[in-house]
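The structure under discussion appears below in the form of structure tokens.
Left out: one protein chain. Kept in place: all the others.
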Amino acid sequence: MPLGPFGLDPAIWAVLRLVIAVLLAVGLVFNGALAQIYLERKIQAIIQDRVGPIHTGPWGLLQTLADAVKLLGKEDIRARLTDRWFFLAAPAFVFSPMLASYVVIPFAPGVVGADLNIGLLYLTTLGSMTVLGIVIAGWASNNKYSLIGGLRSAGQLISYEVPQILSLVTVVLVVGSLSLTQIVDSQPGIFINLLVLPLAFVTYFIAGLAETNRNPFDLPEAESELVAGFLTEYSGMRWGLFFVAEYGEVTVVSSIVTTLWFGGWHGPWTDIHPLVGPALGVLWFTLKTYFFVLVFMWIRATLPRFRIDQLMSLCWKFLIPVTLTNLMVTAVLLLAFPDDKLPVAIANWVLLVLFAAAVPYLQRRRLAALRQRLATRRLSLATADRPS
Amino acid sequence: MNIPVGAFIAVSSVLFFIGVAGVLMRRNAVVILMCVELMLNAANLALVAFSRRGGSADERGSVFVVFIFVIAAAEVAVGLAIVLSSYRNRPTVDVDELHAMKG
Amino acid sequence: MSFDLIETILFALLTIGIVGGAVGVVFLNRITGAALLMAFTFLCNAGMFVLLGAETIAAFQVLIYVGAITVLILYGVMFTPQQERPYGLFFQKQTPWAALFVAPIGIFVALFAFSFRDSENPSTKGGDLVPLATSVFRDFAFPFEVASVLLLAAMIGAIVLVKRDDE
Partner (left out) sequence: MIQNVWLIPALPLAAFLINGLLGRRWLKHATGWIATGAVAASAFIAIDVFLEVLGGHERTTVTLYRWIGVGDFNINVSALVDPLSSVMLLVVTVVGTLIFIFANGYMAHDHGFARFFTWFSLFVFAMLILVMADNYLLMFVGWEGVGLCSYLLIGFWFERPAPQHAANKAFWMNRIGDWGYTIGMITTFLVFGSMTYTDVFAKVGTVTQANLTLICIAFFVGAAGKSAQLPLHSWLPDAMEGPTPVSALIHAATMVTAGVYLVARSTPLFVAAGPALQVVAVVGAVTAIFAATIALVQMDIKRVMAYSTVSQLGYMFLALGVGAPVAAIFHLATHAFFKALLFLGSGSVIHGLGNEQDMRKMGGLRRKMPVTYWTMLIAGGALAALPPLAGFWSKDEILSGAFLSGQTALWAVGIVTAILTAFYVTRAMWMTFHGEPRDRHLYDHAHESPAVMTLPLVALAVGSATLGLLIGFPPDQGFIHSFLGPAVAVEGAAEHAPELSTLLGLAGVSVAAGIVGIVIGIAMYVRHRPDPAAVTRAAGPIYRLLVNKYYVDELYDHRVLEAARAFFGVLWAFDVHVIDGLANGIGRLAAAGGAGARRLQTGLVGNYALTVVVGLLVVLVAYGGYAAGVFKR
């Protein structure tokens, strides 16, 4: 009978693989959350010209750990008028789909929880389930801010699912499979899908920002408008669950981007040794993923928040048409030139440039108003500065 | 697997029955919509079960399930829209109080 | 340990979930609770699909019913706030008549259900994606188009119905 690596029995190897994958998943989630919180604070600090956490541990490394302990130690408060069971259930509704979505992510050749042949569909399905949790959370805490936050977030998530899924479908069309491992295998070496489908990547990334309620789409917990959105009434570890879930979602989106557009675990020396290779694959994968996590943080530190109507019009009036056009063009080209990616790539780049160029034209009025305001302000500043 | 198709059919028919009962008994229009969704789900289950019958590989039944998804989405959207607009006129969703169309 | 046993247990659990959830939807006075139970029923139904080897359908089921329809229903619930009603006003006036007519249907349902008792076992060969896609886009291309048109019409109709005039 054939032997797996290190002469292990294939069945045992399979189990071992599963264990490794799950461990990686949980580790990615929890430790990843901790690491990300630390990173986020540091990066924000650097960008905003602060120092960030420094006291706890070397370079404040243990700060988030301390926070986690504090959160766990907190009393589990529930306001009286909240809806008992929903209030308690909501965090689970948000957390569990996120956790479940790690099952299908291929960290390395063979290192994957379950290689579903509909992995991508599975991922989107789980992504759509978190909406429920957020709406329930908003409704259950019996509080106008929370309710509005929940409804907003529901509308936002449902709306942005459309461009998200459409962008994914474009990739699926090109690759011809919903299975993540096959998608990864389809882009060896430097021939990553980004070269073929840049526009889909951009649209998916924007939609992913919205799906994870990150800036500039974090309206559900917009501090300036609704105290903390659907999180208002939550505290302690329940709040922590939401928090971890958000970072987990960020990681999931980043890993999807990595898998679909950046060749997943592909990288140098992934096939030198049956054990070292996968390990390296995991490394590359993690590095790529965390690069995008950093991009998330960078965006958060850079961009201001949308207004709700701007958010919706961006989705319905710009993203969905763009993604639809992209999908149509890609499908037609694939029909015309089957198994030839070049025309698709060219068309995609052209479309990307076109739409990028179209944005200033579409926003010309707003831009004009902005310029106007800036001009007046500069003028007033000038007058203010003038020594009298 | 060793579960007969009939078992699935039985579950689906029971679900359908419950849905019918709910539609006919509950007063709240939204709940009535929910029960209609339950009935549609029963239909889905039955269709998938039948499409899996006798080692048939083709997915005809599942295709109709897909169509039922579409119809369900449309139905719930329009139904809720109607409920909301009627709620604007009279703040109630009690189907026994909505008899403006009485002939 | 035989794999069949696991399946049987799963089936039993899912059945209990479906029936219990459905009954709860009908008899629960708190509408949000009803909505949540409905979502639960849908999930169990998806489990049934997985059991039947139709993963794609299961995924769609969750995606559409749990992800979209339940949220829509919750919207409806939240936009139509009702004060708690006495249990007397819980059922429609026609309930006795309904019971009168529904009960015989129940009998038929029972007969119908058990008429399939000794039917053959379903074939659960995995990977229903390709044949599904084939039959949707080849054999049923036209109904597919019609369904899309239906969706469009429903969307427009819903928007028109709910849109306020002063906007």
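By written order: A, B and C. Residues from 1 in each chain.
Note that a contact is a pair of C-beta atoms (placed from the backbone, for glycine too) under 8 Å apart; a residue touches a chain by one contact, two chains touch by 3 or more.
This one's a predicted model, so the numbers in the text were calculated from it and none came from an experiment.
**Q** Of the chains you can see, which ones touch the chain that is left out?
**A** So, taking every chain into account, the missing one touches B, C.
**Q** Give the residue, chosen from B:3, B:24 or B:72, that touches the chain omitted from the document.
**A** B:24
**Q** In the whole complex, what residues of chain C lie against the chain that is missing from view?
**A** 92-94, 97-98, 101-102, 104-105, 108, 111
**Q** Which residue numbers on chain B touch the omitted chain?
**A** So the residues of chain B touching the missing chain come out as 20, 23-24, 29, 32, 95-96, 98-103.
Here is the rule we use: only the chains that are shown with their structure count from here on.
**Q** Line, ring, star, complete or other: which describes how these chains touch one another?
**A** The chain contacts form an open line.
**Q** Report the inter-centroid distance (CA atoms only) between chain A and chain C in whole Å.
**A** Distance between chain centres, rounded to whole Å: 30 Å.
**Q** At what distance in angstrom does the C-alpha mean of chain C lie from that of chain B?
**A** Distance between chain centres, rounded to whole Å: 6 Å.
**Q** What positions in chain A touch 2 or more of the other chains?
**A** In chain A, nothing touches at least two other chains.
**Q** Which chain C residues sit where two or more other chains touch them?
**A** In chain C, the residues touching two or more other chains are 56, 60, 68, 75.
**Q** Where on chain B does chain C make contact in their complex?
**A** Contact set of chain B toward chain C: 1-11, 13-22, 24-28, 30-31, 33-35, 37-38, 41, 44-45, 48-49, 51-60, 62-63, 65-67, 69-78, 80-85, 87, 91-96.
**Q** Sort out for me which residues of chain A touch chain C in the complex.
**A** 83, 85-86, 116-118, 121-122, 124-125, 128-129, 131-132, 135-136, 139, 147, 151, 154, 158, 161, 178
**Q** Can you list the chain C residues touching chain B in their complex?
**A** Listed in rising order, the residues are 4, 7-8, 11, 15, 18-19, 22-23, 25-26, 31, 34-35, 38, 41-42, 45, 48-49, 51-54, 56-57, 60-61, 64-65, 68-69, 72-73, 75-77, 79-80, 82, 89-95, 98-99, 101-102, 105-106, 109, 112-125, 128, 131-132, 134-136, 139-140, 143-144, 147-148, 150-151, 153-155, 157-159, 161-162.
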